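Removed from the display is one protein chain of the complex; every other protein chain stays in position.
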Amino acid sequence: MSQSHSFDKSYLEDGTGFKSWFFTHDHKRLGVMYLWAIGIFFILAAIASFLIRFEHLTPGQTIVDAQTYNVLFTLHGAVMVFLFIVPGVAASFGNFLIPLMIGARDVIFPKLNLYSFWVYCAGAIIFLIALAAPADTGWTFYTPYSIDTGANVILVTFGVFVLGFSSILTGINFIVSIHKLRAPGLTWDRLPLFCWAAYATSLLQVLATPVVGITLLLLIGERYFGLGFFDPAKGGDPVLFQHFFWFYSHPAVYIMILPAMGIISEVIPVFSRKPIFGYKAIAYSSLAIALISFLVWGHHMFVSGQSKLINIIFSVITFAVAVPTAIKVFNWLWTMYKGSIELSAAMLYSLAFIFLFTIGGLTGLFLGALAADVHLHDTYFVVAHMHYVMIGGTVFGLFSAIHFWYPKMWGKMFDEFKAKIAFVLIFIGFNIVFFPQFILGTLGMPRRYFNYSPEFATLHQISTYGTWILGIGFIIMLYALLRPISNKAEANPYKSASLEWAMPSPPPTLNFEKIPTLTASTYDYGTKLEQEA
Amino acid sequence: MPFMKFVKSLALPSEMLPPIIEEESHFDPETEHSAAKLGMWLFLATELLLFGGLFAAYAIFRAKYPEMFLEGSASLDVVLGTVNTVILIFSSYTVAIAVSAIQENRIRLVKWMLWITIICAAIFAVNKYFEYSYKISNGITPGTDIFYSIYYAATGVHMLHVFIGMAVLGVLLKKVNEGRYHKGNFTAIEIGGLYWHLVDLIWIYLFPLLYLA
Partner (left out) sequence: MNWLPTSASTFAPEVDFVLWLVTIISVVSCILIGFLLIYFVIKYKKKSDNDQTPAITHDSFLETLWTVIPTILCIVIFIYGYVYYDRYTTIPENAYEINVTAKKWIWTFDYPNGKKTLGELYVPANKPIRLVMTSEDVLHSFFVPAFRVKQDVIGNRYTFINFTATKEGEFVVYCTEYCGSSHSNMLAKVHVLPELEYLKWESGESAKTSKIASDMPLDQIGKQLYSDKGCVACHSLDGAAGVGPSWKGLYNAKRVFTDGTSAAADENYLKESILYPGEKMVEGYGPVMPSYKGLLDDAEITALIEYIKTLK
């Protein structure tokens, strides 16, 4: 950590060995380590989901018994949510990109950034040990089941609590960085949309996470000290737990999806050679979505026993959040209008995002409508809806980012052709897995069911076959990414106008030899027609 | 091409930058100070929301079981609670003096004030210990009823914050003794002080809600 930060050495070459990574303050290295971590957890949780789907190949027992099944879906949900998708794009690409995009040498608190990573690792270890114990509560820890069960809920929730700390610290770091470290000329209305999205995400992380923190702390108290808040046997109220839980976990949905929306807003202009359409609408709708998302948690609880009036209010606000989301979709679409569209792998994932996220969003309308939700709540329809948003949205966004910033991150080029084959398989496989689940849901198949009646067998089987295609797609994608075809990447292979491409690939440790001064928007593509500068 | 224009704009000599000496000094002290304060305020916001959950639970259950809350509240020791409130308010005052003293380089005064604050916190903790043990010896535990669940959870989480605050102030005191802080470098003491004010503030809400209901 001495004088050696010359600008002709990339951040990847600046020190080798475990210590140079695990004690680094470099936001890029931390971003890369987060990416590896969430990648590993994604694979772990995906394996659990393949087992779950395999179990559903036949009604009754196929490979595991009911209790093991419950443990598997808890493992799948909890790891996907708390270890993969909540830190997900924000911690990995947020760390890697935000300082590069705002023209800074690092985040504002580099040491704190490292501590957040350690806290994340510590939380992950505690969490995994506890889940393997095993835990059978589902990722939502609903009381009183989580108070009664023999599983080690204290350790699981403590793990989530620790992970929450990491989330809060990262959020604070990003917000303050974006406020204080923007390069000269990088005004708020020139800020890349990924940074806007990360900013909105960070606000949610900072303001929502403490609520789940106290909720889980109280749950630990219920089990350890005999507190009675959530236990009906002691005069407590299990519905209150759900209110607390979803007060965090609904904004958390946007913690998961907003950064992916930011990625789409970066990728589409580059491969359409057009400025992003409706910059302000996208930027402000990110903030609008973030704020409104604090007011819609009750739509997870339409049949939980909360009052009718509250249900109606939550339904109204839920529809209010649908509108800014629709606006974003049309803005991305119109960015392509009259463009010069290149179908790179990154672009394909972004386009698939638009389509799948649209399906995910539209099926949300079913669930927001009170009468329809009474029927669809807690059925496979919800499972399908949520996966269309989380995989079709967030994961496709993440994949788009992995392909798009691959040259910048690793200084290498992957094989576009293999990546595209992987994309096709993943896209088809994904739809085969989850589309039938919409129909299963409308037919009344409840979620978290180990056993099901034979009338649902065909749809379940189709869904299971889809996972195999999806799995092959993942493997090909990994192969394409792990076996680069060139070890030399240009500084800016995609001719992006964004700041992170205005430096060698991979970037030097301190990013900018001179802090740049910006004179134009980061979406400066195309020929100006008339007006403005 | 616009892109080339953009790249050229990057190459223009921008304002003079301080040379890079060591890793921590990417940013000028001014930015660092204001950033640290903004970061701390954000952290305080998360703390408020953490307790916000407890306050919400209090409101909901109080509406549901009003008599239980009146009875429970009457059983708490108002005198001890008042003493503790006065102690915490006083400690907030001493930490505020420490923050202003460091900016005038009055290091001895800073040390004294930090010591007094820590001792106040310790007295608070001892009082709380007697309160808890008296309750528990009378068979009143967190599981007795919802009021005591709230009482133990809220004061317990607050107590945890008092301990963390003591640790933070202790570290600050140690560094002051080492001569690390002075007129030109007092951000840490300022944000440490902010944290202690929050601990105090939360107690000021908890006290009337629990003891004077």
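In this document, chain identifiers A and B correspond to the written order of the chains, with residue numbering beginning at 1 in each.
The criterion applied here is as follows: a contact is a pair of C-beta atoms (placed from the backbone, for glycine too) under 8 Å apart; a residue touches a chain by one contact, two chains touch by 3 or more.
Keep in mind that this is a model prediction, so the values were computed, not measured.
Participant: Taking the complete complex into account, which shown chains does the hidden chain touch?
Facilitator: Counted over the whole complex, the chain not pictured touches A.
Participant: One chain is left out of this view; which of A:Leu44, A:Leu287 or A:Val303 touches it in the full complex?
Facilitator: Of the listed residues, the one touching the omitted chain is A:Val303.
Participant: Looking at A:His179, A:Arg273 or A:Lys514, which residue reaches the missing chain?
Facilitator: Hidden-chain contact among the options goes to A:Arg273.
Participant: Have a look at A:Leu12, A:Ala372 or A:Met413 and name the one touching the chain we're not showing.
Facilitator: Checking the options A:Leu12, A:Ala372 or A:Met413, the one contacting the hidden chain is A:Ala372.
Participant: In the full complex, which of A:Gly103, A:Gly339, A:Pro407 or A:Gly429 touches the chain missing from this view?
Facilitator: Checking the options A:Gly103, A:Gly339, A:Pro407 or A:Gly429, the one contacting the hidden chain is A:Gly339.
Participant: Considering the whole complex rather than only what is displayed, give the residues of subunit A touching the chain that is not shown.
Facilitator: Residue positions of subunit A that touch the missing chain: 61, 65-67, 70, 136, 138, 142, 144-145, 148-149, 232-233, 235-239, 272-281, 303-305, 308, 311-312, 315-316, 319-320, 322-323, 326-327, 329-330, 333-334, 336-343, 351, 354-355, 358-359, 362-363, 365-366, 368-375, 377-379, 439, 442-444, 446-453, 525-529.
Definition applied: only the chains that are shown with their structure count from here on.
Participant: Report, in whole Å, the distance between the mean C-alpha point of subunit A and the mean C-alpha point of subunit B.
Facilitator: Those two chain centres are 32 Å apart.
Participant: What residues of subunit B sit close enough to touch subunit A in their complex?
Facilitator: My answer: residues 2-3, 5-7, 9-10, 12-15, 17, 20, 22-24, 26-27, 31, 34-36, 38-39, 42-43, 45-47, 49-54, 56-57, 60-61, 64-65, 141-143, 145-146, 149-150, 152-153, 156-157.
Participant: Quick one: in the complex, what on subunit A touches subunit B?
Facilitator: 1, 5, 25, 104-106, 108-112, 168, 171-173, 175-176, 179-181, 184, 206-211, 213-215, 217-218, 221, 225-229, 234-237, 240, 244, 495, 497, 502, 510, 514-520, 524-526
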